[in-house]
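In this view, the complex is presented without one of its protein chains, the others remaining in place.
== chain A ==
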Amino acid sequence: MALPQAKLTATEDRLARLSMPEAPGWSALPRAAALARVETMGLPGRRDEYWRFTNPADLVAADPVPSTHHARQKTQVFDQMDRVRLVFVDGVFDAAASDDPALAGVEITRLAEAQEQDIHWAADLYGTLEAQGHEPVERPLAALNTAYATDGVLIRATGKAEKPVNLVYFHESETSDAILHHVIKVESGADLTVLENGPAAARFNKVMEVDVADGGAFHHVRAQGRDHDRRAVTHIFARLGAESLFKSFTMTVNGALTRNECIIDMTGDNGVAHVAGACLGDGDFLHDDTVFITHDAENCESRQVFKKVLKNGATGVFQGKILVQPGAQKTDGYQISQSLLLDDDSQFLAKPELEIYADDVACSHGSTSGAIDETALFYLRSRGVPKSEAVDLMVLSFLAEAIEEIESAEIREEIVERLSRWLSRHRG
């Protein structure tokens, strides 16, 4: 079917600004296939049902909205942790600022370098999970990423990783338009933690393809903050084998437009997938969590826990789906999306969906939205807690269910600390 003219023009304008790497090596094929997908689908527009609540214009426009760059902060959110830091500046790997990528149980290569090798394990994966992630909803911005990614990192865990890998993104150019594509493979029985933080670029498009083999475990914690004019779209495409574990948590504060998509396919029996997010928005803020979990095997468990606290005209969006395929019996699916609106200007828009084709399942979802509980507030104040502190306390307790999804106590405490500091800066 031919694309509508407006969509065609927007897509052509955007593609005209991009170019593929000079020596794509084995990535040439998947990139060409991805470009063909973008051209068939066209980039998203306002009228697309899948973008009903979030206007993708700034993500699709030919050029990024310029944004002030951010000085490299002295302290980073995961500084307390023993980790391997890999630094990207405006979407380009910075070897000098990064740690030595040698890590027991893990093999790390930069995408730009790996493409030049004749044989690389990632050649079979690059763009594969993304390509499978367009049913039943198209995600053209992810296909665009596969086609034009300038850099990224390829991580293969073969055993229990000694320490987490931390991807740090710095933003130094006011007009940077970064496209990063990471591929992660967790082999059978391996265990890997990936941490992400930093403002990245004026506009950021990131795809992470994660393949977790039978019995593998993958933990992901991401902190999105600091940059008020962040415009970012990120996709995680994960394929989970039998008995595998996948856990992803995202903390988001600030950001003019952030769309985080997470697409998980549970292909082996007894897998576990948890996706969670805690977000705080003040003023010019739009945060969109779009999650799509497919149960394609028996006895799997999935959880989606998303909490949003919004004030001064901030907008929170949640689109979540549990799809249980025929035969995926004994599925345990749970989904909760809640918002706390601290004033009358903010809004919460949600579409929590269930699509179920197997009968022996227990699936549920809940979604609520409302103001802070005045009775609880009164109780705290009657015990001598000042109002602003009482509100912060209640906000943190509201977010707790999502934060508890982080397994590491160390990271959990750091996240709570960051959230509390943000709250005390944004009182009133």
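Just so we're on the same page, a residue touches a chain if its C-beta (ideal position, glycine included) is under 8 Å from a C-beta of that chain, and two chains touch if they have at least 3 such contacts; residues count from 1.
One rule holds in what follows: contacts and distances are computed from a predicted model.
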Answer for the undisplayed chain, UniProt naming, from "ATP-binding cassette domain-containing protein", "Alpha-1,4-digalacturonate transport system permease protein", "Iron-regulated ABC transporter membrane component SufB" or "Acyl-CoA dehydrogenase", is "Iron-regulated ABC transporter membrane component SufB"
Of A:Arg72, A:His365 or A:Arg381, which residue touches the hidden chain? A:His365
Omitted-chain contact residue, chosen from A:Gln115, A:Gln304 or A:Ser339: A:Ser339
Tell me, which residues in chain A touch the chain that this view leaves out? 49, 326-327, 329, 339, 341-344, 346-371
